[in-house]
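Here you go, one structure.
All protein chains of the complex are present and in place, except for one that has been dropped.
The chains carry the letters A, B and C, assigned in the order they are written, with residues numbered from 1 in each.
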Amino acid sequence: MDKSKKSKFITGLVITGIIVLLTLWGMIKTPYDPYAMDSGAKFAKVSFSHFFGCDQFGRDVFSRVLIGIRETMFIAASVVFIGVFFGTILGMITGYFGGWLDEILMRFNDAMLAFPSILLALVIIGIFGPGKYQLIAALGIAFIPSFARVVRGEVLKIRNLDYVLSVKLYGASDLRILVVHILPNLKTVLLSTVIIGFNNAVLAEAGMSYLGIGVQPPEPSLGRMLSEAQAYIYTSPMSAIFPGLVIVLMILGFSLLGDTVGKKH
Amino acid sequence: MSNVLEVRNLTVEFKKNKKPFYAVNDVSFDVKEGEILGLAGESGCGKSTLSRAILGIQKKGVTGEIRHYYKRPQMVFQDPAGSLNPAKTIGFILEEPIRVRGHFSKEERERRVKDMLKKVDLPEEFLTRYPNELSGGQRQRVCIAASLMQEPRFLIADEPVSALDVTVQKQILDLLKKLHKELNLSILFISHDLRVIFDLCDRVMVMKSGKIVEMGDREEVYFHHKDPYTAQLMEAARTKYQ
Amino acid sequence: MRYALRKIATMFITLFFVSVIVFFSFSLIPGSPAMNKLGTEATPESIKALEHEMGLDRPVAERYGKWLLGVVRGDFGKSYSYNQPVTKLIADKLGATLLLSVMAIAITILVSIPLGIFMARKSDTKLDIFLSGFNQLIMAVPSFFSGILITLIFGVVLRVFVPGGYISYKTSLIRCIGYLVFPAFAIALPKISMVSKLLKDTVMAESGKDYVRTAYSRGNRTKSVFYKHVLFNALIPVITFLGMAFADIIAGSIIVEQVFSVPGMGRILLSSISGRDYPVIEAIILLLAFFVVLSNLIVDLLYHKFDPRINV
Partner (left out) sequence: MLKVEDLNIKINDRRGNTIPVKDVDFEMDRGDILGIVGESGSGKSMSALAIAGLLSRHDMEKSGHIIFEGVSLLNCPRKVLRKIQGYEISMIFQEPLTSLNPIRRVGWQVEESLRIHTTMDKAERRERALKALADVELDDPEAVYNSFPHELSGGMRQRAMIAAAMISEPRLLIADEPTTALDVTIQAQIVELLKKINRERGTAILFISHDLSLVNTLCERVIVMKDGLVVESGICEEVFNNPKEEYTKGLIAAIPKNPFSERK
């Protein structure tokens, strides 16, 4: 790893570390009740008691941001899990066995990939209706094709390597070849796709919630806080800027890590 | 002498831009017990496809008859970097053949792995090393060792020394000769280097565009050939090596 | 030419698949649209009657066939909630969305390619390190947040434009473009960073290749090695990426329309999703898919022109 790559990696690690800490904080306790409205604190300025100020209902923005991070991370993790789990299975099977099954699945996959994942998620939400779990399902499904493609490409490369052929000649079963001999070599690729997946999931979740078809009120979410604060942008721009900055930090951390992890040269 | 392999009218057909293309075209030959049969040919002549078809790795488009007289023939490949799993230790790689087949106890397997390592002149410390810690020649020794773990009687060696420096090349060839004698192996040895084939093989086949154009004893093929392509090949080698 | 024809054929096949998937998945949703429409006053009889009126009692395949025939003629059916033809409903919204997308694409190309070249030429200087870091940051800003920041800076503080003051292109194309520049930039910003970074990276990767050494061995100036040899090779992967970026831009415009209150297809899509107005959703998705596939087609053809190795 050269110097610039190393500093990128460390920056990414630090940012992601902070985000993870904030997630844990949000899981344990928030400074204020994120749902408690305090008419006296409406649009309260940034201060020591309210780090990020208060919103139009006098709710503490920092507490709501903590919950928002927690929610976003939960959704992103679920989405990536769905995508990686099914994508890996699908990619391994199609990449290894090839044939007509691969042909059909990959045609279908290509059609889905030609489709931006946001659009795909919109279709699925259109079917399931808006909501947090619907969003997880929608984004998870929308992410499967890209994971499947990455895994398939890698498996395709590995399956024709001589060492896989050797193991075949020993008489090992296909399952053993896939699990024992191919899967461990997918580690690096999977790691970087998982991180990039987190990056995309955070972005998509925030976008969907901004549009109002993700996490539903009164539960706070970063995207939704942005769209709500936008109406008061003349009076209280800070309630939009803080949640926005947090989204930027999350994506920045993951993208820095994704750029540096896994791609060895 | 009996045969370890009989190939009759083997053809491998690929579709290339919808036109049929015969990578292997109506090939028939035998490999006799205990012999090293050389297969010479230039790149793209179909030697690798032929070996894959014989071992059943290539199945699509294969017609004709392939008859093995012993179970589980093995193969040694050209690129020693790609033929070892980078995520596994040498010990794991060597044990794998007898782990998937055969019912040996853990101790017995370990004993066999150690024995084999000795046979290919590698020290025991290598058991815990990973392939990328080894030199090209050492890796090729590991590959040979792994291919012999199931005690096969027939081995295909596909350009096993082409990627190596001359001095290492010689060591590996000497190792193959030794193992051939000790284990009474039959080997189909594929190479583009006519000197190596002459050095190692009893009988030689020359392949061009999917066909065997000449086959016979070493001396016959090298000095009393009938086919014009063989003549061309030998002439090129003669000028090159003087 | 044959390549182009084949690509066009593939494009229509993809669209056909999309239409099948979209139509059938909406037909599979439990609950009848008629029931939704009638709400709480629904009686089994009135639902039946309305279903018959809407043609929902016919088999799915027949309804699909009918719908597809209509689509080919430009008729997307009737909206459930607005009681007027979908085509009429989305016709003028389509223009705004398209104009916005095209502007964002144009900005992306016009800024990112020169920027990428500049960064590659200045590689390893302080300026490049700064620009790369800046790029990394911009990439992490989602377009709806950069939209809000742009609104805040140019709308609220500098007062260069009036947030929410969209002027239809029918009234004045110039003023419409003048307004749409801001959302277009919001959409284009992260793409500019990505494309310029990619271009720089591919230039660096290409620079290490054997043919570059050959070019030097013939006595080329460093500059001509770059412009005559490296650049066009480096652009090939960039073109592929642009294809995907265009698709993202078209989809992303839906979100940014909300930020800048542009009355495009985004708003009507959202209201149709919450109102379960399936004919409208189907129409918009199909249209967006059409533009995505079309932009992919253009990129494919361009790619073909650039890289002689892709034949057939």
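In the analysis below, a residue touches a chain if its C-beta (ideal position, glycine included) is under 8 Å from a C-beta of that chain, and two chains touch if they have at least 3 such contacts.
If you're wondering where the values come from, they're calculated on a predicted model, not measured in any experiment.
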*asked:* Based on the whole assembly, the unshown chain contacts which displayed chains?
replied: B, C
*In the complete assembly, which of B:Glu108, B:Glu124 or B:Asp165 touches the absent chain?*
B:Asp165
*Just one of B:Ile36, B:Ala53, B:Ile156 or B:Leu194 touches the chain that is missing; which is it?*
B:Leu194
*Mind listing the chain C residues that contact the chain we can't see here?*
209-211, 213-222, 224, 229, 232-233, 236, 306-309
*Write the list of chain B residues that the hidden chain touches.*
42-43, 165-167, 169-170, 173, 192-196, 198-199, 222-223, 232-242
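Here, only the chains that are shown with their structure count from here on.
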*chain A and chain B: spacing of chain centres that average the CA atoms, whole Å*: 48
*asked:* As a quick test, compute the distance in whole Å between the mean CA positions of chain B and chain C.
replied: 53
*Counting in whole Å, what is the centre-to-centre distance of chain A and chain C, each centre being its mean C-alpha position?*
21
*asked:* List the residues on chain A that touch chain C in their complex, please.
replied: 4, 8, 108, 110-111, 114-116, 118-119, 122-123, 125-127, 129-130, 203, 206-207, 210-213, 223, 226-227, 230, 233-234, 237, 240-241, 244, 247-249, 251-252, 255-256, 259
*Quick one: which bits of chain B touch chain A in the complex? Just the residue numbers, please.*
55, 57, 72-75, 77-79, 82-88, 93, 96-97, 100-101, 143, 146-147, 149-150
*Residues of chain A defined as touching chain B within the complex*: 161-163, 165-173, 176, 181, 184-185, 187
